[in-house]
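The block underneath contains the structure these notes are about, expressed in structure tokens.
One protein chain is absent from this view; the other protein chains keep their places.
Then we have chain A:
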Amino acid sequence: MPGDDALALTAEEESMLAGEQGPATAMCMRLIVGVARANGAERLVPIESAHADGCLYHGVAGLEFTERLVSLGARVRVRTTLNVGSLDLLHPGLVRAGAEVTENGRRLMDAHVALGCEPIWSCAPYQSGHRPAAGSHVAWAESNAIAFVNSVLGARTDRYGDFIDIAAGITGRVPYSGLHLQGNRTAALVLDFAAVPAALLDDDVAWPSIGALLGELAGTRVAALTGLPGDLNDGGVTEDRLKALGATAASAGGVALFHVVGVTPEAPTLDAVLAPGATTVPVTAHDLRRARDRLSSAATTSLDAVSLGTPHFSLSEFAALARELRDGPPFASSVDVFVSTSRAVLAEAQARGYADAVRDAGGRILTDTCTYVTPVLRDGIRTVMTNSGKWAWYAPANLGIDTVLGSLAECVASARAGRVVRDERLWG
């Protein structure tokens, strides 16, 4: 184990640490250096952008830290977008938070804006105009966004969280360690999907199920997935599938990077990403069904609500939902339907008529936050259906409710029927 401090700083970084660029920059550099020393990093690396998730209220500590930065005069020095907050600032009636979260959650969001961050309020910044170039170094927080920017965009971030994200935005530096290093981006594990029927992989519920299996098998390791279809230039279908896969894998395991061979930018071939001594696990349709069933805790077909858009719904997902809703009956009055999205995507969905299609069917659209991080669902809700593996993973503990994982089409059919409807034919 390394003993001596191996970390070397540039003159500019020493200047920040010494307080020559203000006390806020110095405090942020102490955090960056503290993590660099823990990681055993030999130097820091400049970043091109940050995505910060410290704007979601978790208690007084985060608020006091952020307001301390504001009072010390801090400003971000690279582009820094903001993850979801605890409130929907556009639709304030939808979130039923108590006084502390309403008051402090708003102060925390305002403090991040005062630091110069962009208030996109989205957990899918990559679908709200923040798409770093392949190979660029960035500092992103929010586990699904980390998995996406690394895997699907091929930019390089380690797993950042509250506080270090904003510290990176303010200093423009992160430790040169973890997934910033090429040698840590190779796959120790290969999951081979060649034996899974193509028709099953064409069902959108297959993708969070793959994510759950990946998280379970890989833990925090980098994995390569072979035998999966996809084309990142197909108008959003593959991108949305990999978003669902990564979000679930990051929740069920600690996955921050995966390669889909022949699809994602760093893996034109398996050889391009294979680590020496990697093991291969063949995956069957049965394995995927088991992973899907693990994300469904409900034992009956009764249904109280449907939640879509975790991570935030994309424009292509809105288009698919609008197609499902065309010419059909509205949602059952007994089922509350929520779609979480960013305000940028909502504006586009509004312009194209998708948002009205959702509202006309009886659905409600939530922005700036998400249905599982803040109180939106009414009291008494016991069973919720979702197309999100991440939502299904966290909701039982966060909200104390039962979940059913289903495809977008199954979610719509269930919301109309007022009970859980699933098409089991493909799953055998």
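The criterion applied here is as follows: a residue touches a chain if its C-beta (ideal position, glycine included) is under 8 Å from a C-beta of that chain, and two chains touch if they have at least 3 such contacts; residues count from 1.
Just so it is clear, contacts and distances are computed from a predicted model.
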item: Complex member absent from the view - protein name from UniProt, among "LPXTG-site transpeptidase (Sortase) family protein", "Predicted aconitase subunit 2", "Activator of HSP90 ATPase" or "ABC transporter permease"; value: "Predicted aconitase subunit 2"
item: Residue, one of A:G85, A:P125, A:G178 or A:G246, that touches the chain absent here; value: A:G178
item: Residue among A:L17, A:V35 or A:L346 touching the omitted chain; value: A:V35
item: Residue in contact with the excluded chain [from A:E64, A:E103, A:D293 or A:D360]; value: A:E64
item: Those residues of chain A which, in the complete complex, touch the missing chain; value: 1-3, 5-6, 27, 30-31, 34-35, 37-40, 53-54, 56, 58-62, 64-65, 68, 141-143, 146, 158-165, 175, 178, 219-220, 250-251, 253-254, 297, 393-394, 396-398
